[in-house]
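Note that one protein chain is taken out, while the other chains of the complex remain in position.
Our next item is subunit A:
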Amino acid sequence: MPRTSHWIIRSLSHVDVILLVLVLLLLGISLAVVTSASGESPARITGHLVNIALALGVMVVMANVPPHLLSKVGPPLYAVGIVLLVGVALFGEIRNGARRWLDLGFMAFQPSELLKLALPLMLAWYFQRNEGGLRTKHFFVAGALLAMPFLLILRQPDLGTALLIGASGFYLLFFAGLPWKVIVGGGALGAASLPVVWGLMHDYQRQRILTLLDPSSDPLGAGYHIIQSTIAIGSGGLFGKGWMQGTQNQLDFIPERTTDFIYAVFGEEFGYVGAVLLVALYLAVVARGLLIAARAPTLFGRLMAATVSLNLFTYVFVNMGMVSGILPVVGVPLPLMSYGGTALLTLLLGIGILMSVATHRQLNKS
C-alpha cells in the first residue's frame, strides 16, 4: 500500500495544477449545461461523468509519459494512420455518401481521428531530429508529410476534418519557423484558388456555405440549425435566462444540443456574461499552454505544446463560430463542453501532453 500511494503521488506530481483547475472549471460548467440540455436525463449525466473520469485518467497517464518517449510514437503512429487512410480509400465503408470509415469487425473506425494526434507528433519528431539546422528542404519534407493525410481525407470527402488536421499541421510548421513570405504567399495563393476550390466542392458543402450567408433560404433544412441556435443565443441577452430556464433549450428547439450545439444552450441560459467568462477560461488554457511552450526545453516539447494549445482554440473558434452563425456548420464539438467520449478523450490527451511537457523539464535534460 505505501508503494501504491507513492506511485499515485509521483503521478500527480506531473499534473499541472493551473491547467487542472481550468479543466475542472470547464468540465464543471459542461456538467451543468449537459444536465440542462439533456432535460436532466440521468443516463446522460452519468455517461458524462464516466467520460470525464476516464478522460481525466488518460490525462494523468499522458502527463506521466516523458516527451522523449512520446516523440518516438510519432513516426509509427503516422505510418499506421497513412496506411489506414489508404485502406479507407480502397476498402472503406461508405456512409452518407462519404468513404470515411473502416469496418474493423467490432467497430467502425475513422482513421482521420488518429491523424489529429499522429500528424503533429510526426512533424514535431521530424523537426526535433533536425533541431538547430532547419532549412528550406526540411519545410518541404514537412509540407509533404502534411499534404499526404490532408489530401487523403479531403478525398473522402471530409472537408471539415481535412481543414482541422491541415490547421494543426500548419501550426506546427508555423511554430517551427515556416518563413512569413511562404505563409503570406500561400495565403494569397489559397485565396486566389478559392474559385477552383468552389468548383471542386460537393453540392452539400456549397449548400452549407450558402446557407451560412442566408440561413433563411432553407429555414427547415440546413438553415434550421443556425436559425434556432442564433435565436437561443440572442434571446439569452446580457445575463441569460438562468440555468435550466432556457425556453429554446427546454422546448427542444435547439438541435444536437448536448453535443455540437451545446454553446447555444449555454448562451441562452448564461447570456453574454457567461460567454465572456467561457471564452476567458479557454484563453486562460491557451495562455497556460503557450507559456508551457515558451518554457519547454526541447523543440519537440515546444512545438507540441504550442500546437496543442492553438489546436484547442481552433476547435473552440470553429464550434462557437458555427453555433453563433459566422462559420458554416461542420461537425466539431466544443472542447471540454460537448457531451461525447472520443472528443473529450482526445482533448484531455492533448492537455496531458501539455502537462507532460510542463513537468518533465529537468528530467529531459538527463
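A few comments on the model shown:
Basically, contacts are C-beta pairs under 8 Å (C-beta built on N, C-alpha and C of every residue); 3 or more make two chains touch, one makes a residue touch a chain; residues count from 1.
As a convention for this text, contacts and distances are computed from a predicted model.
Among the names given as "Cytochrome Complex iron-sulfur subunit", "Osmoprotectant transport system permease protein", "Peptidoglycan D,D-transpeptidase MrdA" or "Multicomponent Na+:H+ antiporter subunit B", UniProt records the absent chain under the name "Peptidoglycan D,D-transpeptidase MrdA". Contact with the chain not shown here comes from a single listed residue; of A:Trp125, A:Phe150, A:Phe300 or A:Phe313, that residue is A:Phe313. Taking the complete complex into account, A:Gly267 is the one of A:Pro157, A:Pro215, A:Gly267 or A:Gly350 that touches the chain left out.
Touching the missing chain, out of A:Leu19, A:Ile165, A:Val286 or A:Val357, is residue A:Val286. Although one chain is not drawn, its touching partners on subunit A can still be listed: residues 131-134, 171, 174-177, 228, 230-238, 247-248, 251-253, 267, 271-272, 275-276, 279, 282-283, 286-287, 290, 293-294, 299, 302, 306, 309-310, 313, 316-317, 320-321, 324-326.
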